[in-house]
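One protein chain is absent from this view; the other protein chains keep their places.
Just so it is clear, A, B and C label the chains in written order, and each chain counts residues from 1 on its own.
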Amino acid sequence: MTWAAIAIALIQLVFFVFLAPLVVGVIRQVRARLEGRAGAGVWQPWRDVRKLLRKNPVHAEGSSWILTAGPLTVLVSSLLLCALLPLVGTLSIPLIPNDLFVIVSLMLVGVVALALVGLDAGTAFGGMGSSRHMTVAALVEPTVLLAIYALSIPAGTSTLSVIVGTRLQTPAVILSPVSVLAMVALAIAIMAETGRLPVDNPSTHLELTMMHEAMVLEASGRDLAWLELGSWLKLAALLGLLGNLAAPWGILTDLSIWSVAVGIIAVAAKVLLLGILLGAGEIFLAKVRLFRVPELLAGSFTLALLAVTASYLVA
Amino acid sequence: MTAVTAGMLAQFVLASITAALAFSVPASVRAVVSGIACALTAAAGVVTGALVLAGVEGSLTLALALPVDPLVFEPTRLGGLFMVVISSVGVLVSVFGIGYAHGTAAARTSWMSLAFFLLAMQMVPAAADSVSFLLMWETMALCSTILLLAEHRNRREVSSAAIWYSAMSQLSFLLLLGGFGVLAATVGSTSLAAIGSSVSHSPAGGLAFVLLIVGFGSKAGLVPVHVWLPRAHPEAPSHISAAMSAAMVSVGAYGALMVCMRLLHDGPLWWGLAIMVIGGVSAVYGILQASVNSNLKVLLAHSTTENMGLVFLAIGASVVLRGSGATAAADAAMLAALLLTVSHALFKATLFLGAGAIQHATGEVNLDRLGGLLRRMPWTSAAFGVAAMAAAALPITSGFVAEWVLLQAFIHGSPAGGAPVSVAVSVAMPLGVAIVALTAGLALLTFVKAYGIAFLSRPRSAQTTASEVPVVMRISMVVGAVAVLAVGVLPGPVAATVASTMRLTREPLVYMVGAGGISIPGIGVLLDPGALAVLAALIMVPIVVIVLIVSPNHPRRLSALPWGGGGSRARPRMQYTATSYAEPLVRVFDDVLKPSRDVQVTHLGESQYLVQRVQVEQRVTDLIESRLYRPLLNRAQSFGKLARRAQNGSIHLYLGYSFAALLIILVVVAV
Amino acid sequence: MFTNIYPQLIGLFAGALLLTSTLMVWRHSLLASIGLLAVQGVALAALVAVIGVEAGDAELLLVAVLVLTVKGGVLPWILARESRATTRITDESPRLNPTAALLTVAGLTIFSYVVIGRILIHVSSVPTHAAPIGLAMMLIGFLLLVTRRRARSQLIGFLLLDNGIATVAFLTSGGVPLFLELGISLDVLLVVVILYVFAGRMHTKFGGTDVDTLRELHD
Partner (left out) sequence: MSAAGLARMIARAGRIAEPAPPAPALAAGAEVFGGSVDVRFINAGGCSDCALEVMSALGPVYDVERYGIRLVASPRHADVLLIVGAVTQNLLEPLRRTIEATPTPRFVIAVGDCAISGGAVGNGYGVFGPVSSVVDVDLNVPGSPPEPAQIVEALRRVSGR
């Protein structure tokens, strides 16, 4: 059992390192097509990373080891997400159950590392990005926790793989109002968490509108590669989680070649589908003002809170 | 005479010796001698507490020349736990003080009162009856006031802070006096054990509960009686603020825990809800104030309010859950409360000592003028960083474990046996999760700001001369940080010990799993940060391998100016400051913080369309202070003016008063 | 077969009602709110239909059809047409800032859950579990009436209020008699049309239906 779980974790790790750049490539491609361009092809993120790894990073004078360690921390926290979340299978390592609060705190480690990278060189834009990034992160956290709390009530535990397993066995749960409200809230929170529109515009060149981009302005070469890969992995992993919560079918519950194949294909399909939806959806969205973001998050927070209380009071 | 008795006696003796030494030895060696002596006093506390936790019993009776019964000290296991926590902070503080204390902070009085301050704090949890409790409590308050006043010659603010502080601590003392009085009256004994055994939920019990909770809450720095914290801490010498903010507030928490676990246990639901409300409000309000503050020590003080708020939230949750039948979750919540207190004591001590080190090195605690200390003060930055992670509840620190247990207790609130969830639980628990989450998020921002602005980026003012602090100060900070990490990586032993101090519904509450992980079978959860750390380390390996394969000729790192758009080199003044870092947050919480902005535009003489300079000033004040206390104080003042008229110093008037009084008494007696 | 998904369906449609009400507070754009109103009408009709099927009550199904046509079709259509015809700016700047409003919504919903829990302590049929959502809708409707500035948006609040009343009626008493529902829907329809056309005319005449400014009209 333990070995099976570790094997699944390894499979998820390797597969998502392969999948994440592809997802980003797909999102960009969809956007390009809808904007009337040919697009760089779905493999472009791969080429970007390969190139960045070959370059000699430049460090700002007076910047510290944070500029080297921060990106690695971001990457590792995202990799931990990929290893622990129930993506390909719902088996979880006995000593490290993919507990909701642990997962969220691992995510926050990455968030903090990124914010410190932004501050390290001591440039104006870095600080600006870092400040905005942390503000959004602080406001997102309640929504994320409450949303998954709402989802956890039917399963009676905060272990994500059990939650997904429960939804797999009793699909009726998925359509319950609680779950619907919670999923909407969670989706919004994830958009904010991964810096997509309408909270942050990942493809902006205008520093004043940046959050994530502004923090990585000083990073180059390998450091930049880790940062980018880290954020892509996070996006892919969270999309995978969303997909498995919304449609848990295909996720494996026991280890066998056949089920592994099915699990991989299923999660890839879900993530890529969500990626396409995301790319297409972003065409129709504009970035909201930074100070309208709290409204958005308050909205999703309200939905999540309603979901939780309702799930207690209705049943 | 058991070892515990001996230990408590030793603390009294050592404290007295310390005071004597501090008084007698010459100033040249005073710091070293009395610092070591204080450390020994505290160490005696650690040992005694450890013995109590190990199950040794013992009592100490001191007959005083006071017209009261002899003082009795007989620590319970809970008391033992707090004795350990408080006096370990005491050790760190004393050692740090050797290097830190200078000027008036190193005077005789300061060291003497530090000794008695530590003693009093260590003995409060040991008190077995309300009289000795209150006596130790008051000693603690007085000594801390003296310590707070240490630097009053140098700065004017000190005295006003001291006035606020002593006013608040006297208030809390009076409340406690009232509370214990009521209890003693209803039970007929001042012994805490007697009170605990004959628990009464009568109206009198309710009254006592309210008085005690508010009294302890004010010492723990809860809203709305928190106003002394942000004033006292920046003015006190840093090792004293560490002692106050890490140890003394824990004494306040101990009081609340004692009330809810020992004196008035299994209280009605509304007690729990009331504590939850106070705690929740304090947590959110405290961290909001902290996140928008730029003075490092004020920031830390407000974050103390936040952490104590969380502790009270947990206590209240435990009462509510017990009241509505979810006993396992109730125990878990209480465990969370204790873990939060322990973890807070450790990391807050380290943080304040770190702030002290910064002040020592740069003479500055205003974040807006700090920066780039990482390379100049590597030890301080490392210790402060670890403690800040704990304050932000990040893994693998003690803070994370504590908040994790709390959240788990919240979400497992549905009672055993599938009974329907009470409305109170179904509303209070989600809100509790929301509060903890929001608090954690804001704490994250606060401490990223504190660390990033102070240690990263470039110096914002001339601290190019700053250098690492003396080795004793380094040692105490690093020890604190190591303790934070130890509890964070191997929470198992600590949690088990903590759980052994509680009155449990089912034994045992906590099992150890793996290397040092914890599992709480009652609510079926498990956490092993050690395994998590190992996994993270294992994941690092392939990355390194990949790096070696993809780019074997290790790209050499070039250095260049910070990118400032190619224009003139980016000056330190262009960096984000702590104030600007928190600006978005101030806007988001505009309605709550009500910052006062004023914008001054100076136009050119020639034309009013050309602006010469724009000056923007934004100040965030403590709303509760300005809206609640100011009016009260003004009232009091006007009343005082009134009273002065009756006090014009004429002897005849006073005689007249006494004559009138006599007549009235006679009338009363006659009727 | 139907009886075991029956609670699911009730829950789903009740959830839809709550969701749409929350979104009405969230969105400022008038047209968006009208769209939400239409969705809500459909959800309400579906709810009625489900109850009807469960109770095997033909009259309720008839009511459902009626609700669908009036609340889900006619009303929104008229409103949308009128607004497109007469208003230039369809955005609303409410008195309460949206964040606070949304948190208020959460509070109101929890409150109504508590209240209903106290009132219907003895009843425990499936629909009564969802009854609080109806009450919450009424409260949210009031909230909109209070906080919105322009007459049209207040009308949305009014309609939300009406939907809430209907929901409570259906969920608790298993539906009102047909003719009563008929009467209610008809005069609601009448009121709305009159108010709305009136508001439209006023808008064209005085160029704005901000209630605060309208106060000046009567003196």
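Please note the rule applied: a residue touches a chain if its C-beta (ideal position, glycine included) is under 8 Å from a C-beta of that chain, and two chains touch if they have at least 3 such contacts.
Quantities reported herein were computed from a predicted structural model and do not represent experimental measurements.
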| item | value |
| --- | --- |
| Displayed chains contacting the withheld chain | A, B |
| Listed residues A:Ala32, A:Leu242 or A:Leu273, member touching the removed chain | A:Ala32 |
| Full-complex contact with the absent chain, from A:Asp99, A:Glu141, A:Asp200 or A:Glu213 | A:Glu213 |
| Sole residue of A:Ala7, A:Val58, A:Leu255 or A:Leu290 that reaches the chain not shown, by the stated touch rule | A:Val58 |
| Interface residues of chain B (partner: the chain not displayed) | 558, 560-561, 563, 565-567, 569 |
| Missing-partner contacts on chain A, residue numbers | 32, 34-41, 44, 47-48, 50-51, 54-58, 204-207, 210, 213, 217-221, 224, 283-284 |
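Definition applied: only the chains that are shown with their structure count from here on.
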| item | value |
| --- | --- |
| Selected interface, A-C versus A-B, where C-beta contact pairs are more numerous | A-B |
| Chain nearest the overall C-alpha centroid of the shown protein atoms | B |
| Rounded Å distance between chain B and chain C, as computed from the means of their C-alpha atoms | 49 |
| Rounded Å distance, chain A centre to chain C centre (Cα mean) | 36 |
| Set of chain A residues in contact with two or more other chains | 294, 301, 305, 309, 313 |
| In chain C, residues with contacts to at least two other chains | 110, 113, 117 |
| Chain A residues touching chain C - in the complex, by the definition given at the top | 172, 175-178, 180-181, 184, 294-295, 298-299, 301-303, 305-306, 309-310, 313-315 |
| Residue ranges of chain A in contact with chain B within the complex | 13, 50, 53-64, 66, 72, 75-76, 79-80, 83, 93, 95-97, 99, 101-102, 105-106, 108-109, 111-112, 115-116, 119-124, 126-128, 130-132, 134-135, 137-142, 144-146, 149, 152-153, 156-158, 217-218, 221-222, 290-291, 294, 301, 305, 308-309, 312-313 |
| Chain C-touching residues of chain B, taken from the complex the two chains share | 423, 427, 591 |
